[in-house]
Each structure stands twice: as C-alpha cells, then as structure tokens.
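Below you'll find the structure, written out as structure tokens, and then a few comments.
As you look at this complex, bear in mind that one protein chain is not there, while each of the others sits in place.
This part shows chain A:
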Amino acid sequence: MVASVEPPAIVIRGAGPLLREVCAGAEEEGVPVTVEPGTGDATTSAHRAALASALEVGIGIEGDEIVVHHASLPRDHPAEVTGDGRHAGRTAARIVKILPLTDL
C-alpha cells in the first residue's frame, strides 16, 4: 500500500476575478496548484509563495496585477509581471516543466 500524498504544486497567493484564469492556465499545462490567501503586494506574495512551493514556483495576485516568481530569483526580479491570468498560469507551469515562457 502506498499512501496517497499531496502532489507538489505551484503556490498561488491572492484572490480576485483573475484567480480562475490563473488556475486554468496551469491546469491546461497539467501542473497542480494550491491557492492560499495573499500576503502583501503581488510581488511579495509571489516570492513568498515560490519559497513555500515544493516546485519553487509561486504566483501573487493583487487586483489586476499578477506576478510569477521562482524561489531562486531575487525578490525584486520576478519571472513575469502581467495582467493576463491565463498567461501567468501558463508561464508558472512552463517554468516547472522547463519550457520556453514566451511564444515564438
């Protein structure tokens, strides 16, 4: 018997109307997410979320600003800042999968 464990996930901190699209972006890429309450501005939320994520990738949402972060990056040097929820979720998942973030 193997106990069922929570898979590692991208941590999303924040809420609002964009949350659904952010989650959809990551789901389309097949990477799990967990959603937690925000902790400050989007960049801070994203960085702390990345540090808390087993996949080292976090997303912060504050109003219409979404920030994608990686635990290895300095706090003020996020991977992406966008207003497009689907794109943010996709970017986060693609960092996990080590795939190019931008379209050709």
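Methods note: a contact is a pair of C-beta atoms (placed from the backbone, for glycine too) under 8 Å apart; a residue touches a chain by one contact, two chains touch by 3 or more; residues count from 1.
Throughout what follows, contacts and distances are computed from a predicted model.
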item	value
Per UniProt, the name of the complex member that is left out, chosen from "NADH-quinone oxidoreductase subunit K", "Diol dehydratase reactivase alpha subunit", "CobQ/CobB/MinD/ParA nucleotide binding domain-containing protein" or "Spore germination protein KB"	"Diol dehydratase reactivase alpha subunit"
Touch criterion as defined above, residue of A:V35, A:A52 or A:L101 at the omitted chain	A:L101
Footprint left on chain A by the chain that the document does not show	24, 27-30, 70, 72-74, 77, 79-80, 86, 94-95, 98-102, 104
